[in-house]
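See structure below.
Complex shown without one protein chain; remaining protein chains in place.
Order of writing sets the chain letters: A and B. Residues in each chain are counted from 1.
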Amino acid sequence: MNTLALSAGLTGAPEAVLFWILAPLIVLAAIGMILVKKAVHSALLLAYIMISLAIFYIAQDAPFLGVVQIVVYTGAVMMLFLFILMLVGVDSADSLVETIRGQRVVALLAGLSLGALLIGALGRSLLGAGIAGGAVGLDQANSGGNVQGLATLLFSRYVWAFEVVSALLITAALGAMVLGHRERPVPRRTQRQLSEDRFREGSELPGAPLPSPGVFSRHNAVDIPALLPDGSPAPTSVSRVIKARGDVLPTAPFELNKESQGEQK
Amino acid sequence: MNFHVPVIQYAEVLPILIVLGAAVLGVLVEAFIPRSLRYVFQVVISLGSILLAFVAVVRLHGTSHVAVEGSVVVDGPTLFLQGTLLLLAIGGVLLIAERGLDTGGSAFTAHAATLPGSEAERTALASGIIQTEVFPLTLFALGGMLLFPAAGDLVTMFVALEVLSLPLYLMSGLARRRRLLSQEAALKYFLLGAFSSAFFLYGSALIYGYAGTVSLSGIREAISSNAGNDLVLLMGVALVTVGLLFKVSAVPFHAWTPDVYQGAPTPVTAFMAACTKVAAFGAILRLFYVGLSGLRWDWRPMLSGVAIVTMVLGVIWALTQTDMKRMLAYSSIAHAGFILTGVVAVNKAGLEGSLFYLAAYGFTTIGAFAIVTLVRDSTGEATHLSQWSGLARRSPLVASTFALFLLAYAGIPLTSGFVAKFAVFAAAYSSGSSALVIVGVLSSAIAAFFYIRVIVLMFFAEPKEDGPTVVVPPIMTTAAITLAASVTLVLGVMPSSVLDLIKSAARFTF
Partner (left out) sequence: MNPANYLFVSALLFTIGALGVLTRRNSIVIFMCVELMLNAANLAFVTFARIQGNLDGQVIAFFTMVVAACEVVVGLAIIVSIYRSRRSASVDDVNLLKF
């Protein structure tokens, strides 16, 4: 019913409301994306922009594309970005110190002039008698269904590009493997080999397992070593870093002796 | 639902299918063949497929047809450029496959996922393996390059642009020596390349908005029927041009070239410098001569300005360089300017001149970078200019071959460069851009200065005591250099057969 009341080329009121609510939010999110310091915030703002764009696509008679935008772009690509951000460091933030003097100013000028050119060109052409004066709309193109229409085009007119894109996908998978897959140059040592090594090297406790933490310790603190049954400090009871710093305290003042044992009784 | 089954002319796209199929076969080799045999299989598959594809291109001689529902246009310029690309790729793959130069093995790293300087890297390098994935990546890039000048619409062009670029981003990061520089080159190439692809895409969106279609013949019709002076169309053309000029490293968009050429492994630089320019200029010629020929009064001044700035700045910047690979990179920027001079002359002579220049430049580049791989010292390649002094005393043959390539770059008579420059400048003059010709001749003179400076350095300067040695080139590098040198000489002394071939081929179909 709504379409009958509209003149050709303009959109209906519900879509206008949707647009005027979402579009300023998208632009604000984009500006925020380039201004926030932390990279994770930029990623989340970009995810928001992509979901809003999916809503725009659905509003513009492209429902398949809207769903693909959410599933592929937001769901796969943005999640990949977030994974890599977690790997690189969630707290990574840009430094504000400029290494090239005046670069920000020049970049701002260049970007703003590009924007002005684009918007000016679009405005002159479209708001005049130009292109959108007769927006045809997709009712006829979508007459057999949006997915069917897209499929007809994809497998007849654009079938060659469709097949060549497979080369791109294979390259991406190959490249990720080449740059990311670490192979072990020697096979992993099995438990049996580790055990054999322990026996060969002749350590003091080759066969029996080591005592669990706390069995020989004399105190809760990390810098006081535990004492083995013969009275010598256990070498593995204090961390390497503390030993290297020389912060190990003697155990003697903290040892239980017969007087204190007698007192506690 | 009226779905009409697409007609795919398999014979006409056979070269591209052969190369891409061989690339997929290479990936299967990586998956299933044991590591010790991979190298042999990959080299055989790569070289064999390139030769087969070349035979297919030769058999298509004389075809002039818009194939595969308008996505691929097989005509004279396409076939000439595809043949050139395949011959250049033979040289490139020979250099990539060379294992006899570096004491550790090939120019490529053993295991790209190890950290530079770590124990794991040392173990991997000592084991003598290389990342043989380089071969299928090269074939994928070559497949994209074969499709790029043949694209019949902007979507195919964009997909081909990405197919040729992504493997090159990866290969730039796989050097064996100086891995940090190599990784840095890969990052810079990737970020700037993605940035320019986005410009190309937005420009094609604007052109689609104007014309209602992205096929080049459809755009051509829309321009002629609407007297296309629409601002949206002009903005779209400008943005698409930005994306394409990045690929050929024309001046405002050249910043990636010196760093990437210097950081990438030299065989990859040779392949990239020669083949990417040929493919990208093929796409520029097709877009501007077929799709946008009706707009020529709008884009000619812009491209002339870009050509002038590119020639002048490329030559001036090359004068101050002290690293051989960087100097060759800046000189390739200048050559992009010279080829643009031929593109700007929107006539058949301009097309012929550009095609000839591309062929001449491609072979000279492969030869020059092949010789750069031969001059080595204990840490790898010796690329600082001062290390090249007196090279002729130690190895007169290599020095004279390099001198031949430098003279071809400079455009001295009896080399292919002279015939190429003459063709391009004559075409520009005949189309009325005399300013371009004057600037071109002046830049060539300045360029000749720094090329001859290197020749003087090699022949007449004293060699350094602990300087680099010139390794006796093993068979693959020798074959590549011989191919490049013989084409450079033949095109310079007896260019008429190739010129006639180009004359008969230089007609676009649409």
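The rule is simple: a residue touches a chain if its C-beta (ideal position, glycine included) is under 8 Å from a C-beta of that chain, and two chains touch if they have at least 3 such contacts.
Since this is a predicted model, take the numbers as computed values, not measurements.
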{"item": "Among B:L201, B:A479 or B:L501, the residue in touch with the chain that has been omitted", "value": "B:L201"}
{"item": "Where the unshown chain meets subunit A, residue by residue", "value": "9-11, 15-16, 19-20, 23, 26-27, 30-31, 33-34, 39, 42-43, 46, 49-50, 53, 56-57, 60-62, 64-65, 68-69, 72-73, 76-77, 80-81, 84-85, 87-89, 92-95, 99, 103-104, 107-108, 110-112, 114-115, 118-119, 122-123, 126-127, 131-132, 135-138, 140-142, 146, 149-150, 153-154, 157-158, 161-162, 165, 168-169, 171-173, 175-176, 178-180"}
{"item": "Chain not shown, touching residues in subunit B", "value": "112-113, 115-116, 155, 158-159, 162, 166, 169-170, 173, 179-181, 183-188, 190-191, 194-195, 197-199, 201-202, 204-206, 208-209, 212-214, 258-259, 262-263"}
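Here is the rule we use: only the chains that are shown with their structure count from here on.
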{"item": "Whole-Å gap between the CA centroids of subunit A and subunit B", "value": "35"}
{"item": "Subunit B - residues contacting subunit A, complex", "value": "1, 3-6, 8, 13, 20, 23-24, 27, 30, 68-72, 111-114, 120, 123-124, 127, 131, 133, 136-137, 140, 143-144, 147, 155-156, 159-160, 162-163, 166-167, 169-170, 173-174, 206, 209-210, 230-232, 234-235"}
{"item": "Complex interface listing, subunit A residues touching subunit B", "value": "117-118, 120-122, 124-126, 130-131, 144, 148, 152, 155-161, 164-165, 167-168, 170-172, 174-175, 177-183, 185"}
